[in-house]
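For this view, one protein chain was removed and the others were kept in their places.
== chain A ==
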Amino acid sequence: MEKTVNKTSCTALIIGGSAGSLDVLLEIFPQLSQNLNFPIILVVHRKASNESLLTDLIRNRTSLLVSEAEEKELLKAGKVFIAPADYHMLIEEDHSISLDYSEKINYSRPSIDVTFQSAAEVFKSGLVCILLSGSNADGVEGLKSVNNFGGRVVIQNPNTAIMPYMPQQAVLQVQPHEVVDGHDMATYINKLNN
């Protein structure tokens, strides 16, 4: 299943998650290295009204700078950008953020597919995308694009996911470079820092 991990360095990391992913995220962030040399983008399904709750939860667990993404904001290494509730988030060629209030994709806004796909074209082999627990298949199409553009596809081991459907679908439909247990995800991310 696993392809050889190429040594291209990570220029951007995107983590997508849905139901059951919060636990993993809250476990990952306290363990992350403080000087990551790439930006982290989080796309997490949640209710439109829970505006800043996710941002606050993550912010309280890391010394990395964490903010809800602003439109036209430039991605910066060592910073965590959270896709705002009820907007899709896309990445421009100049590494700035575009927000989009178009139709929901896979009943979701933000949709993980949308961010994965737009970033795949921009960062190509420098992109690492992680798909976590969830109960729909959002993210799977996006991971296919990441693969096509030479990025790295990482999927949470479905056996370690509270909601295994999303990572399961990804493992079935996409050739992942890596399948990583939830508990080992932070270590994996820290190793991307080279």
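Throughout what follows, a contact is a pair of C-beta atoms (placed from the backbone, for glycine too) under 8 Å apart; a residue touches a chain by one contact, two chains touch by 3 or more; residues count from 1.
In the analysis below, contacts and distances are computed from a predicted model.
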Should one name the undisplayed chain from "2-oxoglutarate ferredoxin oxidoreductase subunit delta", "ABC transporter permease", "Branched-chain amino acid transport system substrate-binding protein" or "MCP methyltransferase, CheR-type" using UniProt, the answer is "MCP methyltransferase, CheR-type"
Which listed residue, A:91, A:153 or A:170, touches the chain dropped from view?
A:91
Interface with the undisplayed chain - residues on chain A
70-72, 84, 87, 90-93, 98-103, 113-114, 117-118, 120-122, 141, 145, 148-149
